[in-house]
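One chain of protein is taken out of this complex; the other chains stay put.
Let's turn to chain A:
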Amino acid sequence: MIEIRDLSKSFVLHNQGSAVIPVMAGASLSVARGECVALVGNSGAGKSTLMRMIYGNYLAQDGAIRVGDLDVAQAEPRQILALRRHVLGYVSQFLRVVPRVPTLDVVAEPVLAAGGSTEAGLDRARDLLARLNIPERLWSLSPTTFSGGEQQRVNIARGFAHDFPALLLDEPTASLDATNRAVVLDLIREAKTRGAAILGIFHDAEAREAVCDREVDVTAFTPARAA
């Protein structure tokens, strides 16, 4: 489902003496349907960078990123937009929403974007928010005022609202208590069962053990530093 070949990336900082910072070279990996693969490596090794490249958020210099039928590294913006609506979900570490929009609508949005009805979206949102233990009295409020852990759970609910065939998870269990972590792990298992390909970053070794089928160490993709 997700297939990466010889991917490389460097940042050029035009306003800081045109410094060129190579961050990735020769990255290759693949994730099959129903499989959960963990990206591991020290902080700064390029785990999040790789995820962002798959999502089309960072540009790739060279190589191919195949998600479903689309090569993200070569695709037109509108093709990536369609991919994000229907095929590829992404749970980032931070929630970014229009202020003053109720939590329920925030969570339902991916369902509507994928073409679902308002009813279906809201039902799904209620179901997920309840499972993730967000108190019902908060549903009509904007998540921008929530605590960090609550925001993260809203973000997860949003990420799982539509049944994406491929999912990117950036530390979905960080800063969650044991109960909620178990709920998130269940959601990941359910997604695997329905055939989703999942690529995740889990700092929490226990969570990784619980849901991941194998690990890919991104340190192997870090270019040698010319020190």
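Throughout what follows, a residue touches a chain if its C-beta (ideal position, glycine included) is under 8 Å from a C-beta of that chain, and two chains touch if they have at least 3 such contacts; residues count from 1.
The definition used in the following text is that contacts and distances are computed from a predicted model.
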| said: Not counting the visible chains, the remaining one has a UniProt entry; which protein name from "Proteasome accessory factor PafA2", "NAD(P) transhydrogenase subunit beta", "Amino acid ABC transporter permease" or "Putative phosphonate transport system ATP-binding protein" does it give? | reply: "Putative phosphonate transport system ATP-binding protein"
| task | Sort through A:V98, A:A130 or A:A220 and give me the one touching the missing partner chain. | result | A:V98
| query | Contacts of chain A with the missing chain: which residues? | reply | 11-15, 52, 56-59, 77-78, 80-81, 96, 98-101, 112-113
